[in-house]
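Here the complex is missing a single protein chain, while all its other protein chains stay put.
On to chain A.
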Amino acid sequence: MGAGERGGRGSRGAETLFRALLFCVLGCGFCWGNSVERKIYIPLNKTAPCVRLLNATHQIGCQSSMNGDTGVIHVVEKDQDLKWVLTDGPHPPYMVLLEGELFTRELMLQLKGSSRISGLAVAISKPSPAQGFSPGLKCPNDGFEYPLCAMQLFAHMHAVTNTVTCMRRSSLQTAFSLNPEEVCDALSDYNVWSTLKPINTSSKIGPMDEVIIVATRIDSHSFFWNVAPGAESAVASFVTHLAAAEALHKVADVQMLPRNIMFTFFQGETFDYIGSSRMVYDMKMDKFPIRLDNIHSFLELSQVALRNSSVLWVHTDPVSRRNESIQPQVKTLVEALINSSMGANVTLQEVDQSQPLPPSSFQRFLRAKSIPGVVLADHRTSFQNRYYQSMYDTAENILMKYPEGLSPEETLDYVTDTAKSLAEVATVVARALYQLAGGTGNTSAIQADPRTSIIKQDLKGLLGDELPQHYIAVTTLVNTTQLVQYVLANLTGTVVNFTKEECLNPEKTPNPEKEMYVYTWAQGSRDPNSTSRVPFCVQSTVHLTKAASPAFELKQWGSTEYSTWTESRWKDIRARIFLVASKELEIITLVVGIAILILSLLATYFINAKAHVLFSSSGDGGAVAY
């Protein structure tokens, strides 16, 4: 055997070894977690953290330490349990586990400032079931003796103090660092708007053209990040708005109406009216096809789902009504609404004229120019909504009840009472708008379809297993905005016979009208008999405009004029539970370890020193034994 042959065999062997190693490494990459880690920790999957939001002057929300906060779990079911946590318990710090009902301001104030508490977790009692972990099952000893159950929460936020500070730091990072680490992001998204008669968005409309703006908000908020069901505060309103838009588009002579109607869905209204303030700013700066002077009147739908004995209250602005030209226009507006409510199961009543407006997007427009307008709401003075901007503002809050035993497909078709009530409001709104826009026909034919409103509410269920949330967030085009955009296009647009290429690239086809419309390619619904879908092209007037506060455009981060809300960035948000051992056991382990170390060092030294004595009998003969 020559050396070359041996070498060849050796390298082949090395290659297979290398391949085997690679296979091992790749294989191991697919296993989760270390098996010891799995013995110790149970990660909590369905959690919603509380994050930090900042504005021009303050910060709100929650923060944890860099490496998480650990505490012994203590379930607080009644107020007496708090005493254990705050004074009596022998193993601080504690992680308080609260039932949803107890999560109130009074309780939080009691816990504030205590050094015996390292964190708080709220278990949402309804509607979703408990997260699947029950401390009683896994945690031994009832929480009195070691080992005790503990929880660790990681939610370290990078931004501090206020928006001015965090934006300044972010801009320094972006300007000077090769690997910028930004610390916060402005809350921004898109507004959805559509006009009844198509307009050319690349130029402004004529100064004599008049537009009636109908507005609703589409977002909400709660204490916990991305938990914002907003059923009464946002969803019911925009669903009603969509139904009214659909009803109006069905009327035959809408293209001939003297005035146009603009259906606007504002995003970010919860945070100091991001969407509406941006639209007003764009209108003032001439960046929007419609100017403030073109606005004839304004109709806003505030919370409308919880009408008490079918009364809908009409709110107007007392300040602008002092203006002599505005006052009669407001009266016309209110009369049109009251006329439209004849025959429908809606009673419109005006609130006291000296009462100011409830929180609404209309106020942003009034700041810029006095415009006649009304805000429709289901409350006269204080809100009917007991869960305004809370995680409990869900379908149950607006009394959406399905009879027992319906399958999910059947619930899609079932018309709830809530849907019917919203459809009535939509009918009234649609008829009033028709009148205001100068329509002269019979309005009794305009009817909003209650099925529209239910389909909206249930389409959301199709978006995923969980309820969709309506938080504006910092990533653009959240689900809600897209949903509103596509549903509006579906309801108010027409199907045109374009191919996919023409639909997606309308500027390529020679079509004089293409500047007025937006084309959307829909994949179509699934045929129940087959698995393929029939796609089509929808022509509509639905547009998106940026909803980011002008404060960030103008770089006025401390602005008091515009919204300055930002959301902090973070690296890692998670929670896990595990057992903790007593301090005594830990100290014993350490002491035993040190003792063994010292003992073995001494013993080895001794043996080494006496080696010639210990190993001296050379019964074997020959070489040195030791």
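The rule is simple: a residue touches a chain if its C-beta (ideal position, glycine included) is under 8 Å from a C-beta of that chain, and two chains touch if they have at least 3 such contacts; residues count from 1.
What we mean here is this: contacts and distances are computed from a predicted model.
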| item | value |
| --- | --- |
| Omitted chain, identified by the protein name its UniProt record gives, among "Metaxin", "Transcription factor Pcc1", "Gamma-secretase subunit APH-1" or "DNA-directed RNA polymerase subunit" | "Gamma-secretase subunit APH-1" |
| Candidate in contact with the missing chain, chosen from A:Thr47, A:Thr70 or A:Gln327 | A:Thr70 |
| Interface with the undisplayed chain - residues on chain A | 20-21, 24, 27, 34, 36-37, 39-42, 70, 138-139, 147, 149-150, 152, 576-581, 585-594, 596-597, 599-601, 603-605, 608, 610, 612-621, 623-626 |
